[in-house]
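A short write-up of the structure that comes next.
Removed from the display is one protein chain of the complex; every other protein chain stays in position.
Read from first to last, the chains carry the letters A, B and C; within each, the first residue is number 1.
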Amino acid sequence: MNTFGKNLTLTTFGESHGPAMGGVIDGFPAGFKIDFDALYAEVAKRRPGSSFLVTARNESDRPEFLSGISPDGITLGTPIGFIVRNADHRSGDYDEMAKVYRPNHADYTYIKRYGIRDARGGGRSSARETVNWVVAGALASQWLESKGIKIETALTQVGPVTAGDIFDGLMTNPEKPFKLEVNPDIKLAMEEFVKETKIAGDSVGGRVSCLITGMPPGIGNPVADKLHAALAGAMMSINATKGFEYGIGFRAPSAKGSQIADTFLPSDDKDAPLRTATNYSGGIQGGISNGMPIFFSVAFKPTPTLMKPLNTVNTSGEATVLNPAGRHDPCVAVRAVHVVKAMTALVLADYLV
Amino acid sequence: MNTFGKNLTLTTFGESHGPAMGGVIDGFPAGFKIDFDALYAEVAKRRPGSSFLVTARNESDRPEFLSGISPDGITLGTPIGFIVRNADHRSGDYDEMAKVYRPNHADYTYIKRYGIRDARGGGRSSARETVNWVVAGALASQWLESKGIKIETALTQVGPVTAGDIFDGLMTNPEKPFKLEVNPDIKLAMEEFVKETKIAGDSVGGRVSCLITGMPPGIGNPVADKLHAALAGAMMSINATKGFEYGIGFRAPSAKGSQIADTFLPSDDKDAPLRTATNYSGGIQGGISNGMPIFFSVAFKPTPTLMKPLNTVNTSGEATVLNPAGRHDPCVAVRAVHVVKAMTALVLADYLV
Amino acid sequence: MNTFGKNLTLTTFGESHGPAMGGVIDGFPAGFKIDFDALYAEVAKRRPGSSFLVTARNESDRPEFLSGISPDGITLGTPIGFIVRNADHRSGDYDEMAKVYRPNHADYTYIKRYGIRDARGGGRSSARETVNWVVAGALASQWLESKGIKIETALTQVGPVTAGDIFDGLMTNPEKPFKLEVNPDIKLAMEEFVKETKIAGDSVGGRVSCLITGMPPGIGNPVADKLHAALAGAMMSINATKGFEYGIGFRAPSAKGSQIADTFLPSDDKDAPLRTATNYSGGIQGGISNGMPIFFSVAFKPTPTLMKPLNTVNTSGEATVLNPAGRHDPCVAVRAVHVVKAMTALVLADYLV
Partner (left out) sequence: MNTFGKNLTLTTFGESHGPAMGGVIDGFPAGFKIDFDALYAEVAKRRPGSSFLVTARNESDRPEFLSGISPDGITLGTPIGFIVRNADHRSGDYDEMAKVYRPNHADYTYIKRYGIRDARGGGRSSARETVNWVVAGALASQWLESKGIKIETALTQVGPVTAGDIFDGLMTNPEKPFKLEVNPDIKLAMEEFVKETKIAGDSVGGRVSCLITGMPPGIGNPVADKLHAALAGAMMSINATKGFEYGIGFRAPSAKGSQIADTFLPSDDKDAPLRTATNYSGGIQGGISNGMPIFFSVAFKPTPTLMKPLNTVNTSGEATVLNPAGRHDPCVAVRAVHVVKAMTALVLADYLV
């Protein structure tokens, strides 16, 4: 229930306000030299307060690696155990929150699932868990990059501000150079919108898009464990996600087959992967990569926590009002840019180790 | 690689033009009386030719159950093995198709994955595989219905013809009676559009929507194996899918948190699940069901096979033309209505057995 | 619950007196040419009546392969589905046996496990299940042999007749040519003892020994999934087993470390695996093969079915007498020689595919 992957597995633990988060990465290839500076930098990006879009939280978030790596930073092929201490550790100060079910949170479903709930905070349902994924994903990303596989992610929508159908160029003309980059004006407008939303005490949804280049053909499976099914499952494991689409995605229902046929281009080079004239498929055919760029987008709902009073019920089912308290990250999608990258890296590495 | 599920597993086999398809359902509860007539009827619905929207194929598709069921139709708790013979079995007539990579099919990725490809047809990538899922899903559905859990699916878009945001009423006013039903005029328009597309030798995408009612709260997990992640993974395992969304889905990025808060309704009845005033969440909070209706939609691409000549390459990378041959099912989403239901049943039963 | 293996998996089904046994072999390497004659011969050996030591049963036991293999006998990398029809299929003739708990059988434990029991026979607890393993194991054996890995098994004890510590020579002097062969006089004495036991209506235990040669070093894992733990688990999955030992086995408790140190022999050849002066370890160190021969033995209890009346109870707990009926295979270990080989092949292939 707390393990991702089959060949490269990540098993995690940690309540948001317990002593520490942590995990075990099993199946990581032996003999790989880790760049710890790059890794710490990647982990730091996820941290609240790492951008002006997100609120500061007092977390250093530097993982302590406990195994699986030699003193000179080489992986041993054995499980990599790590922990990340929680700066907000509470040892017993049960707050009011424990008696209220917050709307759009997992408080109520948690009680129904386990019969007990960590009164110190969101427990396992907190986005704090994603720090574990980002640590493991950063390791996986480094390894994938050593194989020439690169993952890029970007925030492509916040509320009404959108980068549009950002992959259009890549679908219609895949040979034209493409970078997953959002126009600076749109980026600025997104930031403005998040700020305004925050000032209003409200929250807003967002969309994160991802581009994978350098993926060799032949990776995936035709029935169960399809490559895009694994990506979908991983993305929908990220907190606050509501949808996943790859390639032409939700525009597929209105398309004609003749318009999006992705015909193959003739090639003299027997060793190079075949190319297709268009890439509406999004780099995957029948659950298996075809060597073209892979791309997808993920929809996120607004942060459920608001800085406004909200009607709700207490654990006895009686009406009550939830008053705002603590910090407020109005757009989960902002931080999720890094989490999408990490989870994508874990999925790809799971097939390639 | 050919197993779905963790507690209730379905392991399948079968090439589209080999002797038979089949599977093993393991973990099915003991002591359940199967309604075989209902089961055969459900399987028959998936069959090509079962509706005027799909082309006839000479398949009886009646599964033969080989184990796990007593002579009087009671499950034994042991694995249920079944086979479905292929009427189109070819024992060696390798056709031209074997030398060509069909665009938008898995021919090329298959070769890259396995180094060998079943020259008799689409192999495991064929939608023929879905007969296995529908057999197993029909069993799972019967069992779920005995627990009060009901799954409905409907075709909600074909090309430009759409039933609109069909779940809107359910999100904004979940207490109002709701049926997943498409307006008869729109249904007719869909059928017309599929017919026209077929006559034109083209194909078209579609959208399938699903509604689950009667689901108890507390089913799912907060980190890995989230309920909606499992649904997404299963849906994206269905042939030709391009996207998945649940609850407010891809409208979430443009939403404000205060608009979709799904506040709890006070309740005197301690035994009944709590209700929420709205249901933008789609019945799942933090990966765990909350007892409200669950609903989602799946995007399908057009059938890649066209009844028009298509430019492509042969297995040597040389340009060639693929001429139309055989039957033609212009809209995979039509049959997928039954496959979405089956896979949903398997996912839910996996948590509940 | 009915799947063996992790990378090469075998999922089986079938009640002893249902329509058929069968299974799905998933993960078998693509492009391997199967020798069907050799395979059928191997499967036939397991069959009751295949030796004068075992009683005839009307079973042809020829597997029907339904997928995963091209018409010219080449594996496709896709799941290999197969079935073996039961000649003794009973569709409803519930016999007296259904109301009695046979001693030393799984009748009672089965009811406690599932709440229901296949009234037609031993269900999944019958040794009939092993036909599935032998089919899959024969495929795995062929593939292993193509890699130079050979598995031999022999019956090394029946009641008081024993081949002694058959691996002694291999442990003390592993460089001396060794064959896993039981002295013909002892073989004859075993056969005599089984015959006498049968005539007396009694049954007798036995021991099966196994030798693996050609295994490369480095196969296995140091913590979970140790090579010998996987072998032990597989052997103890065979019906009627009571013990497993490898290398020096149950003589280890009385040994001194200095006597069984298995010191390495110096070697100029950097490419060849190192050799050890002795092989008390049985070819595995710390859960990983070291390139020396691997060997182990398995203890089997006597067949629980006797040709004598046995006191027992009925399903209401009342005293009754179970009268002998049907055929009688007095020594399960005789047929288990082939099952041990098959399961060993599946374990090794699971690590090597």
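Note that contacts are C-beta pairs under 8 Å (C-beta built on N, C-alpha and C of every residue); 3 or more make two chains touch, one makes a residue touch a chain.
As the structure is a prediction and not an experimental result, all values here were calculated from the model.
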Touch with the omitted chain, as defined above, among C:146, C:173 or C:267: C:267
Touch criterion as defined above, residue of C:67, C:141 or C:157 at the omitted chain: C:157
Contacts of subunit A with the absent chain, listed as residue ranges: 1-3, 9, 11-15, 18-24, 26-27, 30-31, 64-68, 70-72, 74, 76-81, 83, 91-92, 113-120, 123-124
Residues of subunit C in contact with the chain not shown: 1-4, 12, 101, 103-106, 108-113, 123-125, 129, 157-160, 162, 197, 202-207, 217-226, 228-237, 239, 241-258, 260-270, 273-274, 276, 280-282, 284-291, 299-306, 308, 310-313, 316-319, 330, 333
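Just so it is clear, only the chains that are shown with their structure count from here on.
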Angle, in degrees to the nearest 5, of the Cα rotation that carries subunit A onto subunit C: 180
Far-end chain from subunit B, centres as C-alpha averages: C
Pair of chains whose C-beta contact count is the highest in the structure: A-B
Between subunit C and subunit B, distance of the C-alpha-averaged centres to the nearest whole Å: 40
Inter-chain centre distance, subunit A versus subunit B - centres from mean C-alpha coordinates, in Å: 26
Multi-chain contact residues (two or more partners), subunit C: 78
